[in-house]
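A single protein chain has been omitted from the complex, and every remaining protein chain is retained in its original position.
Each chain carries a letter (A and B) given by its place in the written order, and its residues are counted from 1.
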Amino acid sequence: MARRLEDIQRVIPKIGLEVHVELATRSKMFTRVGNPACPEFEDSEPNTLIDPVVLALPGALPVPNRAAVEMSVRVGLALGCQIATLTKWDRKSYFYPDLPKAYQISQYDLPVCGDGAIDIPVHDPKSDEVRTKRVGIIRAHLEEDAGKLLHEWPGGGRIDFSIVDLNRAGTPLLEIVTAPDFDNADDVVAFAQALRNLCRALGVTEGVMQKGHMRFEPNINATLELPGGHTVVTPIVEIKNLNSFRALRASIEHELREQPQRWVEDGREMGPGAKTTRGWDDQREVTLLQREKEDAHDYRYFPDPDLLPVEVDRAWVESIRSAMPELPHERAARYRRDYGLAWKETAALTEEPGVGELLDEAIQSCIERDIERDRGARLGANLVLQCLFRLANERSVAPGAMGIDAERLGGVIVLRASDRISANAAERLLEMLIEEPLTDPEVLAEREGLLQVRDDSALEAWVEEVLADPAMAASASDVRNGKTAAVGRLIGAVMQKSQGRADAARVREMLLERLHG
Amino acid sequence: MLPPTATITEIREAIASRSVRASAVVEGTLGRIAEHNPALNAVLEVFGDEAMALAADLDRRLRDSSEPMGPLAGVPILVKDNICLDRGKTTCGSRMLAGYSSPFSATAVQRLEEAGAIIVGKTNMDEFAMGSSGEHSYFGPTGNPYDTARVPGGSSSGSAAAIGARLTPVALGSDTGGSIRQPASYTGCVGLKPTYGRVSRWGLVAYASSLDQIGPITTTVSDAAIMLDVLAGFDPLDATSAEMEPVHAFVSVERPIEGLRLGVPREAGSQANDESVRTAFNRAMETFRSLGAEVVDFDLPTLDAAISTYYLVAMAEASSNLARFDGIRYGHRATLKEGEGLEALYARSRSEGFGAEVQRRIMLGCYALSSGYYDDYYLTALKARRRMKQDFDRAFGAGLDAIVMPTAPDAAFPIGEKSDDPLAMYLEDIYTVSANLAGLPAISLPMGTATTESGKHLPLGLQLIAPAFEEVRLLRIARMFERASSPIPLPAGFGL
Partner (left out) sequence: MAVAILGAMGAPSPESAGSPIPCPLSNEEVCKAARLARLEPDPATHNRIGEELGTILGYFQRLQAMDLEGVEPLSHPLDARNRLDDDTPRPGLSNEVFMSLAPESEPPFVKVPRVLPGQSGA
């Protein structure tokens, strides 16, 4: 029977995702030389993060990094995984110039994290509704990264050979494998972003996509519904090494468009040996078939005889669990539920590690000073979103690392919540606190004259001055004649005289009293 | 002046009492190497000037201060060339590493140096420790001091031949399936393979990681005990090194063995094809009985499977351990022809760099691990290995204090006799490999000699195997045997 595109009545995608996360331990996975995925070492010159183990010199032996195991358990717990009681190391053999031992130490049949699931929020921008997507996790195992094989000189010089940089060789890598639970690119990207936030909140990676801290490999195929209730399943395509959310989305969408077309052309269906590997061309936005060696899949896994198994007992797991922060997607849900914040706001507040903690602590300090929780939360969220993020951006530092502690942020919120400073003054006060982080916000506000003036006699004097000003006469008479809106200009003039300190609401009251009264 | 047969203990005492200078000892050793190595090809590299400088420095310190000396102060030592030293070459007897200089020293070497030993040179060996004859070196075969037309055994061929000829009192070897014990047996030396994990493997070029262990080849059991005391200890650089209390073997070996139970595997008899081995072994059992030990036989059914199990495990691990020699970062790189690429670089460099036996084992190891064969070969071997360990556990659990077997089924054979028959060569290891598979400490010491048609003496080795980490008991039994038996003749022609 001829295969025709128009016969395909429905395409039901099935997508699973593999994510490689470079763990930001200080030293490498199996030796104690610096790890380039840790900010401390990220700018090292090529081939300087090396030692006998990294170079696989004769006689060198691996010793695993405890911190990498603990980070993996942290991620596993966050993903709802079973943490293996006993986990071990296996060698995966293949020759390549970026793989010094010609085997990668990985985990084959006893990964540190097994079977789990996580509920992630997916936001629909059209309806602004948030739904929950459950993603099954098959496993997460720990391994070492390879080095880099380069085909041009750094900076772009042409060479007619290839060169090897082994700085990255041996960086700890956590490979997370999801169940094929996705049926669209949006959900995959939502999961990937949630996972990035989660890993950053857990402190296991900086999560800088451009630096390759996270790499994605989606596995994609689809069931094609044909007339007469027939279906065919297309072969699985694995897209290698994607390091941006944009590429992740675009490559999946591209594959889902291509696979029905490809089936029409070659008639290939899912089956043993039918899986192919494709790369992503970022410029042309297409996937390209990767050439494979005939022995590419004979990895000859076997237990690494240089390493002993790792027993992760319950006490160890619990001590790791007890030190875990609230997860970003859970915090975001709480903000939406408890404070009525919008998706966009909660997303922003929980993306950067440390921000949510800062805000929560600041809100708590407001509650202790008798500010109503919701009001404190609302004002605090606004202050962080509108002011702290801008200031952090201007200074190119993380919002959590501005030097403003929760106690002082709380102090600013309290001043604002009790109307002792204006919205503008609150922002100015926050900015000043960055320069003088140890000063009490109230003392600083007083010193800088930011406290609102609510003393009626002082306000009356400014009001009289303004009303006596001939330039204001027209506005004053407008108000007298019932055009209440004209009062704005008069308030503005009073505010100017008070250098912004006058309580605008009270000034309005006084002006209207005088002109109508 | 000390005789060339002086032991570590004797050298140490002579230097400590200032009756002999370290410089004189080292000079004597260097002289013996220069004179006798050409006949043996046991030593690949000599650190003459450096060793003399170290000795002179030690003499100065002995003269000027009363600071305590290390347990090996002034003792000249040779090191097998698969143990990394941060100077000279570390060749593993291979063309692959003929020009390779290690930027670091093995932990074992560092411990020796801290104890005051003076490293005088590196010894020849079967390439990457793969061989039981010393014939598989890129740098040519080593001769047996008792008959230079015969093999000294392997793979620690140079170390054993050098100690057999008393070029130095001690050398380091490595033992993966008998590579210390079998050559010690062939050359009339004492060879100790410690419990797996007892001595750090950091800096030992891996052949089969779950089997490899560094150990000494000496002329007496007491010297082996001194060496173990220095070498043993936990090393954070080796994740398979054992966290154990320090060993004090030297002070514990001179104790009678009355009442100890020694077991002889029933299955061992059929493996010894040499009549002189049986005779010497049975005489040795009489010696043990005369010392008050009980000699009993017991079942070690897995002995029959030992060779297959051992070679499958060793080859599988070796195929992976030797994959790093790819011609890219160090070692031999082939010259490519125009248009050839990476794959040619790998295959050519490795084919040129490795000898036939190494290539054979790598291919077999790849085969045993490859998809479709893994279960039948590698996995089956791991199961047989468990069985073997259970056999030993049962024997020791039933009250045996040690197991006794010959070290090798025969005496040293003529160079070339088995080089065309790899399987025949593998069968040489029948008695030694099980201790590696089970990770147990084992020692070989002289138990007599065979006599060749031309009237030459060929040493025969007695092997003892003890439970894990029971080296002190092992050495004590060996020492009592050594004391009760008459010494074998020294080799002729080496000025002894």
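Just so we're on the same page, contacts are C-beta pairs under 8 Å (C-beta built on N, C-alpha and C of every residue); 3 or more make two chains touch, one makes a residue touch a chain.
None of the values given here were measured: they were computed from a predicted structure.
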- Note on the structure: Where B:438, B:458, B:472 or B:490 are the choices, the one touching the absent chain is B:438
- Which of A:8, A:21, A:310 or A:327 sits in contact with the chain that's absent? A:310
- Missing-chain contact, candidates A:67, A:208 or A:486, resolves to A:67
- Omitted-chain contact residue, chosen from A:14, A:32, A:454 or A:514: A:32
- Item | Residue numbers in chain B that touch the chain omitted from display | 100-101, 103, 196-197, 210-211, 236, 239-240, 242-243, 263-264, 266-272, 277-278, 281-282, 285, 295-297, 303-309, 311-312, 319, 323, 326-333, 336, 340-348, 350-351, 354, 359-360, 362-368, 370, 376-377, 379-387, 389, 404, 406, 422-423, 426-427, 430, 437-439, 468
- Message: Suppose we count only contacts with the excluded chain; which residues of chain A make the list?
- Response: 25-27, 31-35, 40-41, 45-52, 54-55, 57, 63-69, 92, 94-99, 104, 146, 149-151, 159-165, 240-241, 279, 288, 290-291, 294-295, 298, 300, 302-303, 305, 307-311
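Methods note: only the chains that are shown with their structure count from here on.
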- Measure off the straight-line distance from the CA centroid of chain A to the CA centroid of chain B, and report it in whole Å. 56
- Would you pull the chain A residues touching chain B in the complex into a rising list? 52, 55-64, 91, 93, 95, 97, 100-103, 164, 297-298, 300, 302, 304-308
- Message: Help me check something: in the complex, which residues belonging to chain B touch chain A?
- Response: 82-84, 90, 92, 97, 100, 102-104, 106, 201-206, 208-210, 236-240, 316-317, 319-320, 323-324, 326, 328-330, 342, 346, 366, 369-371, 374, 378
